[in-house]
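A single protein chain has been omitted from the complex, and every remaining protein chain is retained in its original position.
Naming follows writing order (A and B), and every chain is counted from residue 1.
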Amino acid sequence: MEKCLKPEGKVIFMECVILAAGEGKRMRPLTATRPKVMIPLVNRPMADHLVCAARDAGITEFVFVVGYREQEVRQYFGDGSGLGVSIRYVTQRHQRGTADALRAVEDMVSGWFLLLNGDMVIRSQDIAGIIKNKALRMGLFHSDHPEDFGVVTLEGETVTSLQEKSDQPRSNLINAGVYYLSEEIFTDLRSVAASSRGEYELTEALADMIKEGRMAGHPLSFWLDVGYPWDLLDANAALLKELTPVSEGIIEEGVHLSGMVSTGKGTVIKSGTYIEGPCIIGDNCRIGPHAYIRGATAIGPRCHIGHSTEIKNSLIMEDTRIPHFNYIGDSVVGRECNFGAGTKVANLRHDHRPVLVRGRNTRRMKLGAIIGDGVRLGINCSVNVGSVIGSGAIVAPHSLVEGCIDGKTFIR
Amino acid sequence: MCGIFGYNGGIKAPGIVLEGLRRLEYRGYDSFGIATLGDKIRVRKQQGRIPETGYETGNLAGSIAIGHTRWATHGIPDHRNAHPHLDCGGKIAIVHNGIIENYLALKQELTGKGHRFQSDTDSEVIAHLLEEVYDRDLLTSLTTVLPRLEGSYAILAIAQGDSRIIAARHRSPLVLGIGDRAMFAASDMAPILEHTRRVMVLEDGDIATFTPESVEIFHDGRKVRRPEEIIEWSVEDVRKGGFSHYMLKEIYEQPAVFSDAIRSLRKEEVPLVFSESGQVTIVACGTSYHAAMVFRYLLEEHCHVPARVELASEFRYYPPPLSGLVIGISQSGETADTIMALEMATLQGSPTLAIVNVVGSSLSRIADATLSMRAGPEISVAATKSFIAELAVFLHLIDVMKSGSLGPHLDHAHQAMEEALLIDLGNAVTCCRAAKDIFFVGRGPYYPLALEGALKMKEISYIHAEGYAAGEIKHGPFALLSPETPMVAICAPGETYAVMTSNIREMKARGTPLIILGEQGDRDLEELADVFIPLPEAGSIAGLLSATVILQLLAYHTADALGRDIDRPRNLAKSVTVE
Partner (left out) sequence: MRPLTKNRPKALIPVANSPIIDYSIRALVATGIREIIVVVGYRKEHVIRYLNRCEFPIQVVEQKNQLGTGDALKCAEPLVREDFLVLPGDNYIDAASLAKIKDEKNAVLVQDHPYPSNFGVVITKKGEVTEIIEKPEHAPSFTVSTGIFSLSKDFFTVLKGTELTDAVNEMIARGGHLKAVSTGAWQDAVYPWDLLALNKKTVGGIDPVKSGTIDRTAVIRGAVRIGRGAHIGPFAVVHGPAVIGENARIGSHCTIGPSVSIGDRVTVEPFTLLEDSLLMDDSSIGSHSRVVEAVIGEGSALMDHTTVTPGTPFMEIEGTVIRGRFGCIIGDQVRSEPHCIYQGAIVGNNTRIRGGKMITGLDAAQDGVVVV
């Protein structure tokens, strides 16, 4: 785990509740062995970025609501001392909505507290803005596709209405999933329980406060959420722009680096390799010889990107081997995958139309594949645009992979 | 055996323990009780079943609670003998599952020192022994007391002023559940599943203490760690889900249980102890014993492996000379007789194999290798799907020995059971429900099925029923036959078809009402029978499975027609952990 710096400056005594219980079904197959909040961006789990952002705003007490694959979260974060904070855990047995998750922490928080959805990226300055004084406040963000979110109308600093996701949103200010609340919310949550319709949503509990004009809205300067696997590519790119690179690896002679390139401890970049940043390469990787890495790419620890392999604008997780004559563009690849020599992923349609994944329009012209953990592809396989390959799938040499392949499928 | 449950967490302790006891009731249901610890210890206990709804936990208060459901071994089921038991001062409370064999000597010693006993149970001595040595640390007290106990125990103890629950395990199952700021301890996983999937199985000789936030486990005076496991069973597995009885739910699960078992077993290696064995001795009790008998017939017929089946309760006292593998079968893995039998086999140097449904149970710990039935939790006291799962294990082993030639049959065997589930048994039930005695007969592998059919009928309808090998009936039992004694005969095509048919004619000549399971379209049997039940896949191995399902349903519907308490028959407990 790449460690963040310890907190400096004033420490604020309040809890930050992070909702990390969901599987993130839309993120499959990347969530087969990890909950959504543990998916890495620039080689650190999403939740890690969030904790650091809150910590840099002065918060040191965290409560994680966990559930799906909670062991992954507990093992990584422990009691939080590694990050200079303190973390406690509550398990939400069945994922029944944000109100249900929040109710689970009732006797663990007191006074005013910050509530964050675990699967987003925000800046610590914005967090500081949200908690600047003791008043109910929601984080908001200007989005160019507000129809995908709950939407808010703002008058001055006061939220005047909260509209559920709709095809005709009233504004482009979306509910970012950041809340500054007081203990009073728990009483309101109890009345959400009375309704048996669908899941128990926090937004219902907030309805009264909003009607009474007691909820302030704070537009965030920066906000990213990831719903689908291909969203990770943009999130990764945005975070790479802000990264302070380190150069802890061994760079042999004859290696060309341009742009921001960060290399981890124990990593060796062999001659002939050409890297155009922004790019982050984790610890103990073997890159090259003659590898070509470009676009906003993150390569996790202990990966092997070998001879004549090109990786463009992709997110590769730890312990994966892409060792000879491969091309991977605009893709997300899980951990412990192995690509046979010559295997390539296509990332552009002949007709240049947006790539569809499982029938859904990704709005991306270029998208390669979403590949889970432990996938083994034989030599000379071709993976077509918009493919999804589930964890543990095995693909025989010379196969064409297209569409959505479930986990543990065997293409013989 | 009994069920114990402990919770150390928040103020809802009494309610949580009560609900946990409901989930454990199938282990014993003569009486139940709960003790809570707040500022002091409070106890409520009573004879009989836990009411479905409306039980007031009354003055029970506190965030620490222990509870018990009882299957009486020493002392009649009544309020006095129900657990939890207290010491004289009312400051220590214990619940106990198991038998303290030397309790009389201990009780004499303690009464001599002035202790006053409230009950006739063996368990109460534990509370008083603790009182003798108690010096404000319950853990050291229990550690001192335990060596004096002979027999088996799973104990939960609490003491006024101590915020921990102390748990101890020796030859009785005890599992810890790890929640968030709450800890659980129970005789099995069923009550824990409602709260968490993280468990730690204690081993024999472990003493553990737990608070809402931490667990410490000691063994032989040293601190030890036990691995935390995540249970796969879900809460739905332990709920009735709309069926009127767990037994019915479990009967309907059988086609899937069989297929799933075969599929999982194929992914595993056959244990070496089996593939290398020349001959086999199988020890088991009850329904598992019947499954073992079926195995013996099939193993000898298909693989020519000499096989012997022994009642575990006899085996342990009168062991035959052993050579080859000894297999112990037990759904719970806690059946005392079977455990003892396998231990004896180990002492004599035989390789051993356990076939169990509950992973991590005592039987699987002592055997060299284990095969799991994977049937999911069996809540109903009468065994149904565990029998089918045991047959799946056996058929798989035979299939492996025959290089997979049975494979296609096993792949489609679930269909025979599905067909059996569609059969209307109304006429047969009408015939049985009015009877005082019912007989079941079969030959070959259908003979143990007749025994099993009779056992099911006995267990849940309380009608006296006996199974016989068809050829044996006329050596005595024939005298019992009359127009009042229905006879259920399984007459499948094969070698013994002709002789079975003539047996049946003889019985008909005595006026015995005949319920015959036979091949669809068999005109002769249809004519002979008062009630003819077509047996799906009668001529093949799958016929054994469909016959089982039919006999289970016959018992179930007869018991249902008579209004019996099907999931909790009188006098019975799920797993017999006493001899």
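Just so it is clear, a contact is a pair of C-beta atoms (placed from the backbone, for glycine too) under 8 Å apart; a residue touches a chain by one contact, two chains touch by 3 or more.
Computed from a prediction, not measured in an experiment: that's the story for all the values here.
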Residue in contact with the excluded chain [from B:Leu24, B:Leu138 or B:Leu248]: B:Leu248
For chain B, the residues touching the chain missing from this view: 236, 241-243, 248-249, 252-253, 263, 411-412, 415, 418-419, 421-422, 520
Interface with the unshown chain - residue positions in chain A: 196-198, 358-359, 390, 395-396, 398-400, 402-412
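Throughout what follows, only the chains that are shown with their structure count from here on.
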Whole-Å gap between the CA centroids of chain A and chain B: 47
List of chain B residues in touch with chain A within their complex: 10, 179-181, 195-196, 230
Of all residues in chain A, those that touch chain B in their complex: 71, 89-91, 93, 107
